[in-house]
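The other protein chains are all here in position, but one chain of the complex has been omitted.
Letters A, B and C mark the chains in the order given here, with residues in each chain numbered from 1 onward.
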Amino acid sequence: MPVEFCGIELEHPIVNASGTYDALAARRVFGDAFERNFPFSAYVSKTITLDPRAGNPPPRLWELGQGMINSIGLPNKGLVRFVEEDLSEYATLPAPLIVSVMGFSVDELIAILEALDGRDEIAALELNFSCPNVKTGNIVGSDPVECEAMMTQLRAHSDKPMIAKLAPSTSRPDLVAMAAESAGADAVSLINTLPGMAFAPGTSRPWLGAGSGGISGPAVRAVALGQVVRVSTSVRIPVIGMGGVENSRDAQQLLDAGARLVAVGTENFRDPAAGNRISAGLAQPAESAANPD
Amino acid sequence: MPVEFCGIELEHPIVNASGTYDALAARRVFGDAFERNFPFSAYVSKTITLDPRAGNPPPRLWELGQGMINSIGLPNKGLVRFVEEDLSEYATLPAPLIVSVMGFSVDELIAILEALDGRDEIAALELNFSCPNVKTGNIVGSDPVECEAMMTQLRAHSDKPMIAKLAPSTSRPDLVAMAAESAGADAVSLINTLPGMAFAPGTSRPWLGAGSGGISGPAVRAVALGQVVRVSTSVRIPVIGMGGVENSRDAQQLLDAGARLVAVGTENFRDPAAGNRISAGLAQPAESAANPD
Amino acid sequence: MSVVARPQAPFGRRIVHVTDRRVAGPYVALTARDRGGPAPLAGQFYMLMTPTTWGGGADGRPYLPRALSFARAVSTADGIALDFLFEGVGPGTDRLMEVGVGDELLIAGPFGNGFALDGERWPVLVAGGIGLAPIVALEDELRELDGVRATTFVGMRSIDHASAAGLYELEHELATEDGSAGHQGYVTDLVKAHLEEHAESTVYACGPAAMLEAVRVLCAELGVPSQLAMESGMACGFGACYGCVVPTKDGFTRLCVDGPVLDGSQLDTALISGAPH
Partner (left out) sequence: MSVVARPQAPFGRRIVHVTDRRVAGPYVALTARDRGGPAPLAGQFYMLMTPTTWGGGADGRPYLPRALSFARAVSTADGIALDFLFEGVGPGTDRLMEVGVGDELLIAGPFGNGFALDGERWPVLVAGGIGLAPIVALEDELRELDGVRATTFVGMRSIDHASAAGLYELEHELATEDGSAGHQGYVTDLVKAHLEEHAESTVYACGPAAMLEAVRVLCAELGVPSQLAMESGMACGFGACYGCVVPTKDGFTRLCVDGPVLDGSQLDTALISGAPH
């Protein structure tokens, strides 16, 4: 099932959700078999920021019945070391590279875009407008006015395809997506995690080191499907749909809902080869409904 | 655990979530035992509107692993028949009555408020600013500006305590709650259901007759806890917390998060006496953590 | 009019113990000892779940309890022996298939109206597939009213499925779709032939929506009253959620409190979108 996305030819519509697959670590753990069976048709990096970040204090994970809450907090080496140390390694992965970026101000984002613009290793950029784990993280991705303003300023600073990653915490994701589109975004991706909180067992104190975090996994699937339907019918640019995808039935539903690509996130943690299983399952539409895989 | 709420003395902090318990139907089904063991310290009616509504076409329910999606669509007799037929019956329930109301315009809401203002049967009003199952239902409950404007206009038309029921589809529920407070709301309640969608098995058509619906139950509990914490620390008026409460541990967490009252919704469907079980469990704090009930 | 008043359900849900389990073709019959509830009326139903591992099936379901008609209710010194008959068609019934003798169930009910017996007319009972359950119960109820003899028609996919009627020694005429026993074809063929001879009948039916619709149309054409025990997705079973409505001539009706038995004349169609099966 080859698919075209922002001018890039992809072998199938299954990619990873940013921050849910460290491909460099996986290559060390799984070796050649990982590269030979690369699970995604394009690889989306964990979000990078201008300055290095240690991320949030542990604990960073809370398990739910049908998902989890994370408060990872975008740990990363920062732009300079990403470019110096990781970019060439990512370039050897057998899939086009989409780099996810986040900034705490327009200037930060512009600095990142300009540093990455000339890099041929990078096929596209994903603008993370929606991380609930950093302060003010998801305003841009949930407010049409903020989103349009931000996108307009950024557009001039990169020729690469730009994907705006939207926040689910809005009653009108369609308006936010339309704002991104009108300001020049080449695609939108959704949903990011839903803000949520859990108390440590037997206490009234937050469990997560950062206090609160973002919910992902099957618990958010119905939210994702609803928002992807709403956004896909409102914009012309392609949509990357994600949220709670466990099997090819879920992926097919997001494709039917209008997504061009589908990203797998939390399910990677339960099955490192989830991407392979899901894209293979898409190729067999007949069985997939009865026995989703 | 008696508790004061907007000047009303309640025996314990457990009430029902609007639309999740038809007490008149339950009285017919369960008889005297229901009234003798009334599960809630105050009774919140299903939302009523000015004109009668049939509600949305079936199917109206979709089950999730840890919750459900409903697209009930506020079926109700309309204001006039509610007042004529139901109000006196509700008045015989052994708990103060909170009437939930919704309007498609400010004028509709004002008409409802004025009609109900003189009625002593009614202890308080809940303004449903957040039903995802009617068009434009949840804008007011997710936008501080809209919420403040609406609340300001309504405030003059009723002397009864007014509870603004907020929508969870916002990245800043605290701002919406503060807007309601500053415009004169006596309390806020949250969360209402999260918008969501599901396709009929084996198809790419929405299952629910109305297309999409609202997610409730344990799947939304972490969202609710996060929003209740955020809102409780931002307003002085009391908060009614709800969302995914299954047992007294969940209820206690919302109380610890700052809620004055806790509403039980979807769990009533699994256990008609959930309210009794949960309020009884609150009275025994020691055991509740180990063996939630 | 029903000769018995609708019994009141105990408030809340209660634990019952499974005392027997039998298998008939694809169906399982569980008997549970209900020490807390009243004798139900044929056509009433209970909301069932298991106290442990309710959940963990496909997509993490089941979450809500499941509506099941009782197939037989025998009063004993030790409570009512309630029979439930079902087939594994999804995560809820699959989980119930695993329940064994000695296990616990959580039940609430009896809920709903039950069949309204019409003493004047000849009772014709029609069951399709798992719709057998309330029809067995109705046959029991009629037998207990002296003198009332019912004619019962059962439609099943195959002889294998038809063995469920044997669990209850139900006297009946059988139709199977594959012709492996009885009349080959639909049970409505038999019903039609009978009604054309005996217009003084009232039909009581439970089965798949398509069968109920055929029965409804047939009865309407012949001027025969029909009572149809229907299904819709239910969350609560006691009128709380408004999720189970079906369209009737009077608008949307909650099937759990105003049904599950509806008079055929109330309906424009018995084909309900989203009905369980």
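By our rule, contacts are C-beta pairs under 8 Å (C-beta built on N, C-alpha and C of every residue); 3 or more make two chains touch, one makes a residue touch a chain.
This structure is a prediction, so every number in the text was calculated from the model and none was measured.
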Sole contact to the chain not displayed, among C:G12, C:P26, C:P40 or C:G55: C:G55
Options A:P59, A:G78 or A:G211, residue touching the unrepresented chain: A:P59
Which of A:G67, A:G103, A:G226 or A:G241 contacts the chain that the document leaves out: A:G67
Interface with the undisplayed chain - residues on chain A: 19-22, 25-26, 28-31, 33-34, 37, 46, 54-55, 57-61, 63-68, 70, 72, 75, 200, 207, 209, 217, 266, 268-273, 276
Those residues of chain C which, in the complete complex, touch the missing chain: 52-57, 60
Absent chain, residues of chain B that touch it: 65-66, 218
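Following the convention adopted for this analysis, only the chains that are shown with their structure count from here on.
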Maximum centroid distance from chain C, chain identifier (CA atoms): A
Chain ID, smallest distance between chain and overall C-alpha centroids: B
Chain B-chain C separation of Cα centroids, rounded to whole Å: 34
Centroid distance [mean C-alpha coordinates] between chain C and chain A, Å: 48
Where chain B touches two or more other chains at once, by residue number: 64-66
Residues of chain C engaged with two or more neighbouring chains: 55, 59-60
